[in-house]
Structure formats: structure tokens, C-alpha cells
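Here is the structure we will look at.
For this view, one protein chain was removed and the others were kept in their places.
Chain nomenclature is as follows: A and B, assigned in order of appearance, with residue numbering initiated at 1 for each chain independently.
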Amino acid sequence: MTDQKPLLSVRDIKVYFNLDEGTVKSVDGVSFDAYEGQVLGIVGESGCGKSVTMKSILRIVEPPGKIMEGQVLLSKRDHPDEYLDLTSMNEKGKEIRAVRGGEIALIPQEPMAAFSPVHTIGNQIIEAIMLHCDVNKKEAREICIQSLKSVGMSMPEKRVDSYSWQLSGGLRQRAIIAMAIAGNPRLLIADEPTTAIDVTTQAQILKLLKDLQRERGMSILFITHDLGVIAQMAQYVVVMYLGRVMEKGPVDSIFHDPKHPYTQALLRSIPSAQKTTKIKLPTISGSIPHPFNKPKGCPFHPRCAYAIKGKCNVNLPSEYIVGDQQYVSCFRYEKSEVNIR
Amino acid sequence: MTENKGSSYKENPITLIPDKEVSEEFSSTASEEKVSVASNWKLVWWRYRKNRLAVVSLFLLFFVLTIIIFPDFYANQYSEKTNAREAYIPIQKIHFLRDGKVDMWAEKLVGKRNMKTLAMEWVSDPAQPVDIKFFGKGFQWKFLFWKTERHLIVPVDTSERIFILGSDRMGRDQWSRLMYATKTSLTVGMVSVLISVLLGVLLGGISGYFGGTADMIIQRLIEILNSVPYVPIWMAMTAALPRDWSSEQRFFAITVILSLLGWTTLGREVRGKFLSIREEDYVLAAELIGCSKFRIITSHMVPTFLSHIIATGTLMIPQMIVNETSLSFLGLGLRPPAISYGVMLQEAQNVKTMAQAPWLMIPGLVVVITVLMFNLAGDGLRDAADPYSK
Partner (left out) sequence: MASYIAKRLLVIPLLLLVFSIVIFFLIQAPPGDFMTTYSAILAGSGSSMDNEQLNLMRVDYGLDKPMHIQYFRWMGKLLHGDMGLSLLYMLPNTKLIGDRIGLTVLLAFFSFILSWLIAIPAGIFSATHKNSIGDYFFTVINYIGVAIPNFFLALLLMWICYDLWGLNLVGLFSPKYEMAPWSWAKIGDLLSHIWLPSLILALGGSARLTRIMRANLLDELGKPYMITGRAKGMSEWALVMKYPVRLAINPLVSTIGNYIPQLFSGSLVVATVMNLQNIGPLLLQALSMQDMYLSGSILLVYCLLAIVGTILSDMLLVWVDPRIRME
């Protein structure tokens, strides 16, 4: 995998929201690579900037938000060695619009309101198809029905003319997935696709995503709070905290040999099937600081047990390699960097 | 699920650190604490204060209120003082400086009859100054038991007349009449809104609190009233008033007529509020500890949306002013000798008169400004009262 070129490369991206009350540094230097055919999981507490990072990839961050620095590179479909710089494109231009939905599709976070309630889902999916494929309306409708079928929706010919609020949560999520894959994208961003869905349906949706990924050789950026889902789905994991990447690495390394104090704490807080003793689950102490008052230095230092006074609260740690493909942003590993490359 | 066996964190468990730093740094600041203890009304005022236009409007409205209370002070002539020879006098120019010194005077207007059209033509003559001053003496007026002759602005020589805003067909002074019109029109507007609000709160409250049949009847009534055009009905109602009624009787009748149809919007809103509040915990709590229904309504429910009612009421006043003005203008509202904006505007009913004496339209301009002030103040109040319902 090491010698393979990434499909998408996010490099030190920073997204700030300039509000009257002050600047919210939602994403403050995030880097990761996504490879073809890979499922990349992104985990982090609510508000750590996962959705904003995804929006910045597609260049759809809402107005007060702005990409301050960094690059998002996407390899070209026909020339995988050449890269498109998404950050340099005009936000409203044709180029980036061809990427949205055509190369990178998004399953948005709020499935309840992701469809317009006064247009049929067919109408909205057909629209997506016609934006990226050179077909007429009738053909688009056929494709739409096909893709509804491929996401496991029964009676697609009938459902195509229904409204989103007539569908159950699971069906609606399937419809959204159908819309996302309609443009035949190479990368699918799934922003918490299984929240607000019951557990059984959740498992079905996860299976569907996995199947689609395998069939189409798509890459998926999978965002979630749920480490269990990550373990099940992803090959590579990025752990975020307060707009920064704390640790990233192959899923096995992250789960079995977490290096960053935050990752360790996070893993400790999930219930394990093996543990039968009834001990209280530990939680990470302290609360997430207010976004306006992001701490200086390592963002985790107010809650970190290993914080080094005069260092962690002053300087930002950079990313240190600690294993195969595993990077940690913590001063504890400053000197123990392994040299693999 | 993944098993956490290779757990390096077991050796180095995260110790719970009391995050003093965090709590101090991010605890509410002093101003936030002030907010938390401020009363609802203070909060409303703080939010209102931020809207500069609304503050200016409120300030001007307080000034207008003094006109309503002391119209005689602002006027400088009897409102019905006519003089056929002083008809259609244009706006008189007022100067504040004479020979570089502060001194007020008006240019005298000299009338000449145009021999062709036989109309009077008024020419201003700066060579003949009419001295005027603030707080001088004029006709006597009374406020309660207090008599005075002071007026805001009068000619020094009491036998002179000045026409700050020109005169009408009968040579009556528009400036003075405008003051009385302000009093009448705004009183009609405010009193009819007051009655509407009372009706709206009462009926809406009954509807929302008790529900059932009462609610059904009131709901239907609101629907019926909302589906009729008001002006024709108002016209029929005012036309039905006995002709020999005095100005005062007519005034009250029209005030009531206006409010009879005007309460529906508020009635609906109050009903909605009651319905939503009825579900809230504190009302249930009050019911559980045995408060009477009346007490629950007056001491728990009304205060929570009083500010909202006041805002809605403020926004209704300008509509009522416009309604009264329109009706009176059509000759079906107030009638002379009552003076209201609409009555004054009747003087400007045809195009030729307007072309000859455009100042006759000033009352209309005053209506627009008054309505604007009420709307700005009302909007500000509404935004301040419930900032989350935009």
C-alpha cells in the first residue's frame, strides 16, 4: 500500500469561521490520504470538525467559514499520477461542480432533511444523474430506478415517485446512498450515515455500503462517533480532536496499540464484549473546551495526564511516525520516532 | 467488536485531573452572569437598545405623546378660525437669523388677486418680517385645572397669524389643525388597539385555555371575520351610525367599530401561546399544587407573553391609524368639526386643488411618518421580546 499513490490527499487544511464573537478554528491543520478501494474511518467527539473537514474537501463550507490554508488533491480519473488541486478551484465554478457528485459524493449528516420535502426523491436523484451523465430525462429515470434497486429498495418503480417523508429512516438512507452513487463517484464521503437509525437497519446500511464499495471499487471516507463501526468497516483510522488529527494509522494498530493519550482514553471508554465485570465505564475527564477558547499548544493538554508543563501548553506537537503508517501528534513520541520510510 | 487486549493504556491509566484551568478559563464571564439574574424586562430592553432605529422611533413617539396630551401648546391658533381671505396660503418661510444674530422671523405673505383667474396669489415678501418666538403668549388653554397662554411658537404681535404649514380652503391654519388631528387620530388608533388587545387576549385566552366548544366557536368566529373585507363592513357600520350623534359619540363609536374586527390576529396568537404553554411543566406544577385557573392565567401565563402582546399591539396601532384615516377620508369616519388626519386630507380630494395647494397633503406625510415610527418601534420590540422567532 505504501508505494501506491493516494486517491485523495488532504494536506494541512485549515478552516476558520469568522464570527462577530471571534474566530472559530474548526479545522486547524488536518492531513490524511485516502487510497483507492479503501475505507478510511474518521472518529472524534461531536464538534471536533469532522463535517467541516468533509465540506472543505468538496469546497462547500458555508459562508462565514473559509479555507485558510492547505491543499486538497484529487488524482485524475484517467491519469492517476496527476492531481487536481481542489482548493485552488473557483468555489462556484464548473470544475469543482464536476468533482462534486461526479468524483466525490457526499452522504450528508442529517438524513431526515437531506431531501427537499416537496420534491419526489426520484426528481432529486434524476437531477443528480443528469448533472453527471449525458442522458435524457427518460434514461435518467431508468438509471435512477436501477440505482434504487441496487441499494436494495423494493418496488423502486413506485418509490421513485414518493416523497422523502413517506419513507422510513432506513429507506430514506438508502435513497440518499442511491443519489450519492448515481454520478458514479470514485470516493464516497459518508458523514455519520447510521446515526438516528435503529440497530438492525444500521447493520443493513453498513453492509450495503461495504458491498457497494467492493463492487464498485470505491473509496469511502467513513465518519462516525462509533469506534465499533470503525472496527467493522475501516482499514485505516484518523482520530480527530478539536480540529486536529491526534493519531492516524491502520485499524489494527489504532485498536491494539494506540499511542496517543486521547486515543487511549477513547478506547477505554467503549464497552467491550469481552469484559464481563460490571465496572463503571471510565470517561475522559473534563469537557471539550469552547471553540472560541481553544487552548494553546496541544489541544488535548488541559485533559491530558501526561501533559509536559512548559511544552504541551506552549507548542503544537507535529506528527511523528510511530509505526507502519501510524502517526501520532504528541510530544511523548518526539524522540521515539521509528524510521520506517 | 474489537477486543482491547494490547492495551498500553492499562499501565498508564489516565488519571482524573480536576480541570481547574478549564473551568476558570471557560466559565461564564461577568456580563453573562449579569444576564442570568436580569429580569425579563431588562433583557428585552437590552436587546431593544441594540436596534438604533427602534430607539430613535421610540424617542420620537414619546414626543408625539406630548402632542396628544397638550395639542393646544403646540398649536398657535384656534383650529376652526376661518378667514376666507386667507385661503390657500402657502407654507410660510421661517428664518432663524437676522443680520447674523439669532432672531426668529417669518416672511410675510402678501396676497394679490390674479385678475385673469380671479384666484389669490401669495407672494412672500422678505422685506416685511413677522417676528415670532418660542414660548410666547397666544390664546388661553386649559389642562385639567391649569390655565395658560403659552404656546410653542407664536408671532410676537398677537394680532398677526403665521401659517407654518400653510392654510386650507377656509383659511384655517394647517399647523394648528395638524396638532389636533394628531391627538384625535392617534387616540382612535391607540384606544381601538387597546380594546382589540383586550378582546384578543380574552377570547384567545378562553379559546386556548378551555378548549372544547368555546374554542370551536371562537375559532369559527375568527375564520369568518378573517374572510371578510374589513373596509366595506366598516363603511356599512359607520354609515349606520345615527346622523345626529355628536363628534364625541361618533369618535367612540368608530373606535369600537375598528376594534370589533381587529382582534382576530392577536386572538389567534394568544390561543397558540396558551396551547403551547399549557403543556409546560410549570403550569402543570401550579395546577398540581392547587392553584386556581384564574390565578394560573394571570400570574403564570400572561407574564410570559406580555412582551409579545405589547409588541403585536404596537404593530397594530399604525394599521388602525391608517384605517381611521381612510374611512374619514371617504367621509364615513370622523366628520367635521372633529379633526383627524383623514378629515384634513378630505381638503385634498381633487387633483386640481392638490396642484394648487400641495401643502394640503402634509397630513398624509405625517401619517406615513407616524406609521413608520410605530412599525420600527414595534418591530424592534418584537425582535427584542422573542429573539428566537424571526
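The criterion applied here is as follows: contacts are C-beta pairs under 8 Å (C-beta built on N, C-alpha and C of every residue); 3 or more make two chains touch, one makes a residue touch a chain.
Bear in mind that the values here come from a model prediction, so they are computed numbers and not experimental data.
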> What are the shown chains that the omitted chain is in contact with?
Replying inline: A, B
> Which residue among A:25, A:100 or A:268 touches the omitted chain?
Replying inline: A:100
> If the hidden chain were put back, which of A:49, A:152, A:183 or A:299 would touch it?
Replying inline: A:183
> Which of A:45, A:127 or A:226 sits in contact with the chain that's absent?
Replying inline: A:127
> Of B:212, B:229 or B:290, which residue touches the hidden chain?
Replying inline: B:229
>> Even though one chain is hidden, which residues of chain A still touch it in the full complex?
In response: 55, 58, 60, 62, 92, 97-102, 105-106, 108-110, 112-119, 124, 127-128, 131-132, 163, 165-166, 176, 179, 183
> What is the set of chain B residues that contact the non-displayed chain in the whole complex?
Replying inline: 224, 226-233, 235-237, 239-243, 318, 322, 325-326, 329-332, 345, 348-349, 351-352, 354-355, 358, 361, 364, 367-369, 371-372, 375-376, 390
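Just so we're on the same page, only the chains that are shown with their structure count from here on.
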> Taking each chain's centre as its mean C-alpha position, how far apart are chain A and chain B in Å?
Replying inline: 55
